[in-house]
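Mind having a look at this structure? Questions to follow.
One chain of protein is taken out of this complex; the other chains stay put.
For chain A:
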């Protein structure tokens, strides 16, 4: 337990709005080991980005607040740190890559200056050294001609190049962990692949840990070692990527898999969407939040949250189907429910 780089335990984050309090994250637990890529998967509004912001200490307060739970990073408890203490963690130990590279860079500041801004603060280096470091970072993220690029402004870069700059910013202080919040969502497919390759390569080179927040299972398969599947503010399934893809255990994960197009399908298959919408997080259900959309929902599902059942090592899913008292899946299918 102690050697996890990042440990998130029972994290709860609420946001006050005019309509009431939104329970965006409702008791999330996961960990990231050193040198590991963890994917956090889920649809829009499931709380994955809020979880990332909580780790960075960037939950805007008000209206947001961490109600319960603990985040430990490298032996230190981050939750409850003062603003000043957080400054030494942000950037220096945890870097962040944002979703939209077109707006994530300051349009009136030179790219090089933006890359080393955090570095200069912590290292107290001269202008000359800072410039050198900026060029080194540009080279590291694969931007050609860094001598020229370092003095250019963001509008002189393409989207993919800007995302490389954003990655360079995140890495400039040699952080142990990088949180990438949908880093490829706003990019063209070809550029997406390049950025993923870059992240994977950097991870191996620098022994980084990465938390990859995404709704794209393709990205998960491409880059992650383990995955956490989130739904309506809770973790429904977690495990090694191979296990989750080969042997998913939660009905929501099944739904995600079946809504993926397959290139190797022998026969023509229709994509199956998950019917319905996620629950209202102003008044979250007391049972399993997926129950209203689930083909296999039983009475108990509406009443009580399921405990996580463990399958292979580290592969867990929170679903009543895996309770020893539950009917076998085959019986349910035979009774007319479809997988």
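Definition applied: contacts are C-beta pairs under 8 Å (C-beta built on N, C-alpha and C of every residue); 3 or more make two chains touch, one makes a residue touch a chain; residues count from 1.
Everything that follows uses one rule, which is that contacts and distances are computed from a predicted model.
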**OP:** One chain of this complex is missing from the view, so tell me which of "Peptide ABC transporter permease", "Cell envelope integrity protein TolA", "Alpha/beta hydrolase" or "Na+/H+ antiporter subunit D" is its UniProt name.
**Re:** "Peptide ABC transporter permease"
Original post:
Of A:25, A:105 or A:187, which sits in contact with the chain we cannot see?
Top reply: A:105
Subject >> Full-complex contact with the absent chain, from A:67, A:87 or A:257 >> reply: A:87
**OP:** Just name the one of A:8, A:150, A:169 or A:223 that touches the chain not displayed here.
**Re:** A:169
Original post:
If you put the missing chain back, which residues of chain A would it touch?
Top reply: 56, 58, 86-92, 95-96, 98, 100, 103-109, 114, 117-118, 121-122, 153, 155, 166, 169-170, 172-173
